[in-house]
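Take a look at chain A:
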Amino acid sequence: MTQGVIEGGWEYVWAAYAVTWTALVGYTLYLWRQRRLADDELRATGEDERS
Partner candidate 1 sequence: MRRVLDFGLPAMAFGLLIIGGVVGLAIAPPERDMGDVYRIIYVHVPAALGALIAYTTTLVASLVYLFKSSWAADAIAESSAEVGVVLNGMLLITGSIWGRPTWGVWWTWDPRLTTAAIMFFAFVGYLALRRFVDAPEKRATWASVVAIIVYVDIPIVWFSVRWWNSLHQLQSSPNTIPDPMMKLALRLNAFALLFFFLWFTRQRYRIARTRQRVELMEPPALAPAMGGTP
Partner candidate 2 sequence: MNNAAENTAASMSVARTPSTTTERERPRLGLLRATFGIIAKDFLLEWRGRARINATIFFAVLTLLLFSFAVGPHHAILEQNAPGYLWLAIMLASVMSLGESQRVEAENAALEGLRLLALDPRAIYLGKSIVNMLFLMALALVLVPVSIALYGTTIRAGMGPLFSPLLLGTAAISAPGTLYAAIAVQARARDVLLPLLLFPILIPGLLAAVKATSLVLTGDPMGELVSWTMLLGAFNVVYWILCGLLFGRVIEE
């Protein structure tokens, strides 16, 4: 083992990348859902205003 080089460790690298991707994609979905909720709410208040 060359002095001090940490053997392998690829599983940690994959774990870190997995965390990064899940966070980014997860937040994208969360924003997409929040967007829908906010638009529906606006439409709802718009309707009861007009009615």
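The candidates were selected such that all candidates are chains of the complex that A comes from, given by their letters.
Methods note: a residue touches a chain if its C-beta (ideal position, glycine included) is under 8 Å from a C-beta of that chain, and two chains touch if they have at least 3 such contacts; residues count from 1.
Given the structure is predicted, the values throughout are model-derived calculations rather than measurements.
By the touch rule above, chain A in this complex touches candidate 1 out of 1 or 2. Only residues 4-10, 12-13, 15-17, 19-20, 23-24, 27-28, 31, 34-35, 38-39, 41-42, 45 of chain A touch candidate 1 when the two sit together in their complex.
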